[in-house]
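This is the structure I want to talk about, given as structure tokens.
A single protein chain has been omitted; all remaining protein chains appear in their positions.
Labels A and B are assigned to the chains in the order they are written; within every chain, residues are numbered from 1.
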Amino acid sequence: MSTAAAVEFDGIGQSFSGVRVLRGVSFTVGASRTLGLVGENGAGKSTLMNILGGNLRSDTGRMILRGQPYAPAHPTDATRAGIGLIHQELNLFSNLTIAENIFLTSFPRARALPWIDQRTLHARTAALLRDVGLELAPDTLVDRLSAGERQLVEIARALSLDARLIIFDEPTTSLSARETGTLFALLRRLQSQGIALIYISHILDHVRQLCHDLVVLRDGAVVAQGPIETFSTPAIVSAMVGRNLTQLYPTRRGAPATEPALEVRGVSQPHIVCDIRFTLRRGEVLGLSGLMGAGRSELARILFGLDPCSRGEILVSGRPLAGANTRRRIERGLAFLTEDRRHEGLCLEASIADNLALASIRSHARTPLKLIDRTGWQRAISTIREAVRLTAKAEDTQPAQTLSGGNQQKVVLGKWLLASPSVLILDEPTRGVDVGAKFELYQLIMDLADRGSGILVISSEIEELIGVCDRILVMSQGEIRGEFSRPEFSSERLLAAALPRESPA
Amino acid sequence: MYPLSMTRPATFFRLFFLGACVGLTACQKSEAPAANGGSGSNAPSPNGKPLIIGVAFETLQTEYWVASFEAIKADLKQRGYPMLEAVSDGDANRQLEQVKNFITRKVDGIILVPKDAKTCLPIIKAANAASIPIVLFNRPADKSAAKSVAIVADNFALTQETVAYLMSEAKKTGRKHKAAILIGDLSDINAIGRRDGFDAALKGNEGVVEVVARIPTEWNQEKAQAGLVNALQANPDISFIFTSSDFLFPSIVSALKSAGKYHKFGTPGHVILGGFDGDATAYQMLQDGYLDATGVQDVYFEARQSIQAILNLRAGKPVPELIRDPGFVVHQGNLQQKAAQMWGAQIAKK
Partner (left out) sequence: MSGVATDRSWRTTAARALCSDYFVLWLCVVYVAAVAPFTPGFASLDNATNILATLLPLFVVALGQTLVLIAGGIDLSITSIIGLCSITGAMVMNDETGWLAHSPLAVPAAIAVMLALGGLVGAFNGVAITRFRMPPFIVTLAAMMAFSGLAVWLTQSKAINQLPAAFNALGGRTAIALGIACAAGVGVHVMLSRSLFGRWLYAIGHNARTAHVSGVPVAGVVISAYVCSGVLAALAAILYTGQTETGSPVLGQRILLDVIGATVIGGTSLFGGKGKVLWTLFGVLFLKLVDNSLNLLNLSIFTLTIVKGAVILLAALLDSLRTRLAGSHA
């Protein structure tokens, strides 16, 4: 191996319809080094990686890959040059097996024959899976894999193509804590094999743990770079947002009231959740912690009437729901921000205004023809836009998919705020949301609690729950295994309660 | 990244689309003179100008209609009359629209194959209102105040004649025959005429031929085949088959073959076969010696008469409401001399 830099960006610039999204970006990823690339959504990280990956050609500037000029015209050029790209949204075919996914573009052929050499395929896949620490048969359908396992398959695919530089774009967003641990162990192994990495993430702790160097992008320009040790976390955050963020979480002003907003009494569904009991008080922010698969999201879906439950009773503001469907539950004051923003939270192609109005539009319909009172509707939209501090750049008629992750989440939250819920359930509200927007989302959640609603927050980031909640419940194996009030909060305790118990013999 | 890569195909597409429109116009341009002038001798109509005739067919999906269409086209070309054509593909409303288009283009006469006897009434009314003579080709309209002339094959007489010939062949064998008849869609007046013609020929010949199977086909090849296979199983000694239309012959031949009963004329075990229409399959079967006889609709006669009727109507001469095409029977005995008049033979020779 030469000691030439893995890749060098030199004055990369890019504009879309006159808007400059990258301006003179220059930095170097050293050979066998790991570089953390951070920045708010829209800072230009993905565009830059698309240029490196051959999906885009930059307007200006050049790249040098291991000492050679590099100008990919197509993603396959990047692959051939030894660059692997692990996307935020995974690019696997869930109807194919692991082996087929890995070798999709380069199936080992039987000698001089057009069909596939199954035995070689199997053996090579098995070897790769061993390398990434995945103990699964090569002919397992990807459909059955968890998000973390899929991530490992993606990495195995990059390794199969002899990648010498691998880019990770938000790899941990859909991983549980344990899966994240497995991933990091693998990344360290790759580092020791001399593979250079570019690691993009919003989670600065992870960046700090993994990376040697750091580059901060803001508005398409490099605003800070250097060895990771030279940065404090607040310094990174202020470089990202361009102002000083002294705290990551807003201060809670109000306090929970005593009357209950939501009472859950013995809710059970075989193999999903078992005998769940808790009370969410008005004005309370209640956290629901646990590992992936602990039954947290499933519980939320049952509470909202999206999934069935066989036993138990749910009361909202003291009155039982008694088998009401989702629509009735919304009328009764429930609201649910799901973890799947793209498929269940937003109509991506519909306008921002239509998305904001969706849950509450019924209240603007005038009988007898149910025609919409458009002035009232418009007023509600502009009020809520201001309330959730949606970016002023976006017009009401713009499709929701043109927004950044944080702004999209604000739209979903705004939709529910317009329905003035008495109970708001949030499932992973800050996933894929940048630091600045996260703070604003927390603020909105707390404000809603201060106005008397009960809030149930599900999150895989323990720090986040500790930062915003009044009380935290921990779930494991479909049961509630612990309850912690503010003074008792600590990551270790929460994690200990979340670990599954050995099932009795 | 999107605006850049997406607008490029957008412009390309727009150009392409406009290009297609322009191209279309260009090819229309080249067609335009043909529609106005036509080729050939430009035989003058009574007032000295070639007449424009609109020809609207309901379908071109069987050989018979294509042959008729071609016959009209050839006749008009010979006279030097330009022709406008339209096919409505079984849609009565579309046919109305097409004829209205003819009227817009101020045609001098209309030849129409209607969808059925009823839906064509508003069409005839529209032509009447524009004082354009209209001739119904092969399918008459129901009685109404609307005025039209229809040219139809004399289904009854021609079938009777054809079956009578088959009977005489049957008598020659000196034994009694069991017979099957394939009946058409009885909502079609032609099918009824043919069935009645068959029954009329049968009368008085019960000693020669006994009908053991009447197979409803609804003008459907699969139904014809299934019906005949069943009949042959119930009566393995069927030796006389008449079909109300030649287009069912492929089904009949396959049913006969699988029963081991497909033999040439004059060989033992030959099943006496007769049909109606005179299509290319029938011609081939006559030539090969499997088919005894078929009643041929004289499409050349019908085409000529249609055009003549328009000329006569324009000249104010009296024209009967119904013009019958007597047709003719083609059989093993007269095949060579009649082949030139048989439309199926012309197709087969192409």
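Operating definition for what follows: contacts are C-beta pairs under 8 Å (C-beta built on N, C-alpha and C of every residue); 3 or more make two chains touch, one makes a residue touch a chain.
Source: prediction; values computed, not measured.
Please identify which residue in A:F9, A:F336, A:F439 or A:F484 touches the non-displayed chain.
A:F336
Would you indicate which residue among A:T60, A:Q193 or A:T326 is in contact with the undisplayed chain?
The missing chain is touched by A:T326.
Which of these touches the unseen chain: A:D10, A:D77, A:D219 or A:E344?
In the complete complex, the chain left out is touched by residue A:E344.
Kindly state which of the options A:R178, A:H212, A:R362 or A:R389 is in contact with the chain not pictured.
A:R362
Which candidate, B:K118, B:K176 or B:K257, sits in contact with the chain we can't see?
Spelled out, the listed residue whose C-beta touches the missing chain is B:K118.
Applying the definition given at the start, please give the residues of chain A touching the unseen chain.
Those residues of chain A that touch the unshown chain are 17-18, 304, 306, 326-327, 330-331, 336, 338, 343-350, 354, 357-359, 361-362, 364-365, 369-372, 374, 398-399, 401-402, 415, 419.
Which positions on chain B touch the chain that was left off?
Per the touch rule, chain B residues meeting the hidden chain are 2-3, 6-11, 13-14, 17-18, 20-22, 24-25, 28-29, 31-32, 35-36, 60, 83-87, 89-94, 96-98, 100-101, 103-106, 115-119, 121-122, 142, 185, 187.
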